[in-house]
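The structure under discussion is supplied below as structure tokens; questions concerning it will follow.
The complex is shown incomplete by one protein chain, all other protein chains being positioned as in the whole.
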């Protein structure tokens, strides 16, 4: 992963012909990325529950079976452990499986295969059986769905040695990160923020780095989505858009917030994180998952380790509560909302030693 | 849990007759606790793979089937999801299941039942279907075992809303914490440090607080196992004994270390943690699990939040690496050893703002 | 399709034992019909509610009324216990569960539903496919340990049959001879995947023999056949003979849920050909032919169903959101300091006090 910035994803894969910019929803961007991955790599396979004929309950795989055939894109029986266990065998046979679990909460039945097999087979086999498996998980909350349809499993996955974890925050990121992840030789958990599937945005096909991005972006590492001087907001997935909103609101009060899209939740880009907070001297981490033992703790601790001397206040975490993901309206209370994030920012800005 | 200090576990349950002190191994202490729980509560059940006739591969349930009958103590078929799923139904029917998974790594097949069912049924049923399930998990490494027999799952469990998590560090703690956990109305994951099963120690049956303990102990919260002034070492399970050793060694160099046994990994006793570090102004967290997104991050962040002004150095984490638990001799390299902990202590003590 | 329940297994276990129940009386048959009409009416109304914005989503059971009402009707709520999926509205209704409390889950008021599962003898609504089947086995084994005579009935679909937990449940139940009725509604589809690409061998009932467990594969669109098979299965399990599996062959006539678009995976012609006769219409004709009910009775039943739906809709409309404190208060029996602190800060920041 470390040297991977050299190959800048899509642009390389497609040669040097410029492909321009399009307005796409994240659903369309993901669908496009899968289509291109299937076209480029005859060993790539897309499968899962209802991924074939239906095109997935979120239509991410729409049209792919018709285009690439029932051998490359197919429905499986309704069994997540089966889907992931089968992926291991396909990877051993030289394929690049891109399975889907239908919703975050239904990754749990597959945890044994993910943790004990997918994450460890390269190690166990001493590098002779790599696991180029890209597991797509429609993730996080925000769509008023039934139980188990709004879970945030990043802390679980990030803790597992042998896995990499990534989450896109917008259509552009979705396109480039999926194309990148699905061409890696290691297992990547690809967490799609389902509440953002239908939001449109500009996708620059030629470069993972959008025009005007404050940092030189690449499909690896974190990305500064908005530069600021007073405080760093760290987020991923659907929370990035919310943090950008918060930054706009704060700007009205003269507070200049830097928003960092972590993108890769494993490995975490410590350097970009540290550079940002060394500049702003204050940080708030935002995520939907419950507080305790969430990935926010890791991010906060990495910041504290790297910036202990410059930090003006302890890193604040604004997260879901330590409660099961709730139903209906309570969702708005559970997911960090603008008010709660602003309160957190205020606490950090007003922090006084002593 | 908060008011639970009022009922001081065993002593209350057994009435006021003094029962004295015995030298027991942790295996014996756990066995004794299960025996007493079975005797006191006719609805308590002990089961799992090889728990009956064999008495468990670690003999924790030795003799219990003979004494309490095959209805109360029994073998199940070899299926962890089955064991935990069955526990849910038994709890619904008014039982207090005390299932065992044979080794840490074999809890993964049951994660779906643990996370989606056991942890949430009280909530889902609006408090009408409590889940008094005490899941015993022989945990952590240190016994040169085959793959998947040396895992540390505390970060996973602690992140799950609806679960409580506890780990004893010695025979006395094992006896009292298990008796306490197995009489709670909520699900508790009981992580037994298998490398300590055969170590003997004094068990004071009359009080969870051992004679001479520096703090007033109780079966809830964290416990100061050794008072010190220069730095707080936070650990749980088998790492507590190692940290006590480290403290002895450090004392020879005039470094006075406080060792905190966290005991409850969820809920974490923030008050005791903060009180200790406010005094020592420096902290190192030690655990066997991989570093990234481990429980050490949560502990470090809680300390930093509570003691930001007094901390002299960022909290240091000495942990397993982000690699699959290794085989044989490499175990000694993976598990935090005395040297690595001493290096960490040194870094914290020598930290200079810079 | 043969309408009489027939044991599938050639082995001994294939013959159900236990006391034989009396045939259903005319009164009971009419009651079954009234239940089916009530369920049909509520089900189709719920889709309208969703279109009108009263509820955010719904999982219809159109076409499965006979399977659900017939089996739910066989439950003895003084001692049995039922474990539903997300699609058992008809079972709940047949068992007499409070329907506002039940339907509240579809208003996204509370995931598991607002009914009291202990009093209703119906476990909370379950969204994990196959998630509760093992719970039934545990509950049933508890009956054995308590020397009680309750039977657990657990529902699952043809899709769910692929889950590992289903196998573990059947094996545990059969090893322990637990009093469980595994009630499979094979409605032909798991969202977009038809049974033939889901269930190898083509029959969930055929799996039972491998566990030495008797199974009945029945016409799930014949409410009388369903009720009688379920009673036989209960009697068998209650008598201490261990678990039984029933596979009720039916058809999901509607979409998987209100957000599904079946046109993407099956045609209207296929639907018509595969669905067979509407179970409600079929039962109506049978009652008429047998002289058990007449048009006046049918009209009355429909009117009652409509009145019932009015009440339920009013109840659903009146349901407010649950107070946010429940998020914190219902996690544990014994709360924790950390959770209390989170609740306090939530209260402060959300209520701006």
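A few remarks follow.
Letters A, B and C name the chains as they come in the text, with residue numbers starting at 1 for each one.
We take it that a contact is a pair of C-beta atoms (placed from the backbone, for glycine too) under 8 Å apart; a residue touches a chain by one contact, two chains touch by 3 or more.
Quantities reported herein were computed from a predicted structural model and do not represent experimental measurements.
Only one residue from C:174, C:224, C:312 or C:338 touches the chain missing from this view: C:174.
Set against the missing chain, the residues C:212, C:276, C:315 or C:337 yield one that touches it, C:212. Taking the complete complex into account, B:57 is the one of B:21, B:57, B:249 or B:349 that touches the chain left out. Listed for chain C, the residues touching the missing chain in the whole complex are 10, 162-168, 170-171, 173-175, 197-203, 206-213. Taking the complete complex into account, residues 49-50, 52-55, 57, 75, 77-79, 81-82, 105-106, 109, 144, 146-149, 291-292, 321-324, 326-330, 333-334, 339-340, 343 of chain B touch the chain not shown. Think of the hidden chain as still there; on chain A it touches residues 1-2, 4, 45, 71, 76-77, 79, 81-82, 84-95, 97, 112-113, 116-117, 121-130, 161-162, 164, 184-186, 266-268, 270-271.
In this section, only the chains that are shown with their structure count from here on.
The geometric centre of chain B is 40 Å away from that of chain C, both derived from CA atoms.
Computed centre separation for the pair chain A/chain C is 37 angstrom, with centres defined by C-alpha atoms. Taking each chain's centre as the average of its CA atoms, chain A and chain B sit 32 Å apart. Residue positions 81, 112, 116, 123-124, 161-162, 266, 268 of chain B are each in touch with at least two other chains. Among the residues of chain C, those in touch with two or more other chains are 110-112, 128, 164-165, 326, 331, 338-339.
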